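Excluded from the complex is one protein chain; the other protein chains are retained at their positions.
Entry: subunit A
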Amino acid sequence: MLWACLLLPQLALDGVLRGRADNSPLVLVDGPANARTVVAVNASAREAGLRIGQRLTAAQALLARFEAVPYAAADVARWQQFLASVAYRYSSQVALLPHAIVLEVSKSQSLFGSWAMMEHRLRTDFAALGFRYRIAAAPTPHGAYVLAGMSDGQTALSHQGLRQRLDDVPLGKSRLPAQAIDALPRMGVRRLGQLLGMPRDGLQRRFGAELLQAMDRLIGDLPAGLDLYMPPDAVDWTIELSHEVENVAALIFPLKRMTGDLAAYLSGRDGGVQRFLLKLEHRDLAATEVVISMLSPERNADVLFDAARGRLERIQLPAPVLTVRLIADDLPGFVPAGRDLFDERPANALPFEQLRERLRARLGDRAVYQWGSTIDPRPEHSQRIAAQDDAPLEPRPRPTWLLERPIPLRGALRVISGPERLETGWWDGGDTRRDYYILETELGQRAWAFCAPGEQSGWMLHGWFA
């Protein structure tokens, strides 16, 4: 067993910061209305001298302009769930601890390579998502949790190694029950190593079974007893915008984050999304809904962003937007497109599916299509929008351009061939009785035109032999 722990020390702040593109001073505040205190500060606020634990009034005295966002515990839980769904990509055993995610990685090593390589992947993923983290690995989840609390990048691959590292951990960072941590230093026990070496029955008498259980879990003598995380089957995320947005262009940055998150979530559960919904919520009006539906399940961040952006840019906002909500509940399996090893396309070619989604996003859902012929002999019904094409080949010549509806054709015309009598359509009331000819116009065009049987006048143009 090898457990990795991702400690997320600034989950609440990162969750707020990643929604905005600028780096202006920002703090999170919490506490009763008359005694608000700063609980987190970003880099530019720290430079200005703002510190965690300051009163909000003191902070306002230090810096004239900064943004104070209330700390929301629900958001923290949501971000933690989201990151767990990202980590789920690497392991089926993912669990949540306070401000941390632990995952079992030894069984995934045959797929992702050694721990060093997995660590690199996890770091890349979390850095791309914009969260700060510390990583540690140990044979027990609680052991990894404690090591991550000490410093970033601690790795203990064996139980002995874990024990050695734990020996030096001060009790304050051991994450053992608070009662014991308060009392033990007064007895002269300051390091975890000392505690682990003490006689067990004495400890049990003094602190109860709870402490021993926690110690056993830490070094692996007891099973970890964690509730494993199960990813949800639907996505419903909301981003509260920092101000009222009147322009679609200002929604692009939050949208990129959301589609990126969706892609990370989807690859975590090895699925795709075919249809999702963006709800732009206004103050008074009903929410504007933008439906993004694709031809096949996708999970590439660029494809999802392209598709959503193209559709978003075509709408007119009726009122300023307060929140953006992304809902995806149709999450089918994802089958990656197979590609030929000896592909004739250029190396950096965009797959055609991706191109098609990009065109559809900007030009409309029905803008890209294929024609297929039907067995109906009437030219008006001879083709439909379809991918398959199995009708037998027509032996008589057919034009290459077909007019949607026939129009009168005038001018000096010369009959080249014909007539071809068409007398059909009795079965659905669309009776047709026409003589089709190939005509040549003054300009030299070859026209496919018809007239009433036997008349050779009153020509109606129906196609061109272009």
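Throughout what follows, contacts are C-beta pairs under 8 Å (C-beta built on N, C-alpha and C of every residue); 3 or more make two chains touch, one makes a residue touch a chain; residues count from 1.
Following the convention adopted for this analysis, contacts and distances are computed from a predicted model.
For the chain that does not appear here, its UniProt entry gives the protein name "Translesion DNA synthesis-associated protein ImuA", which is one of "ABC transporter ATP-binding protein", "Translesion DNA synthesis-associated protein ImuA", "NAD(P)H-flavin reductase" or "NADH-quinone oxidoreductase subunit M". Only one of A:225, A:332, A:351 or A:458 touches the chain withheld from this view, namely A:351. When the omitted chain is restored, the residue from A:112, A:207, A:253 or A:464 that touches it is A:464.
Summary of contacts with the chain left out: across A:65, A:186, A:205 or A:396, the touching residue is A:396.
Touch with the hidden chain on the side of subunit A covers residues 340, 343-346, 348-352, 354-356, 358-359, 362-364, 366-373, 379, 382-383, 387-389, 391, 393-404, 416-418, 441-447, 463-466.
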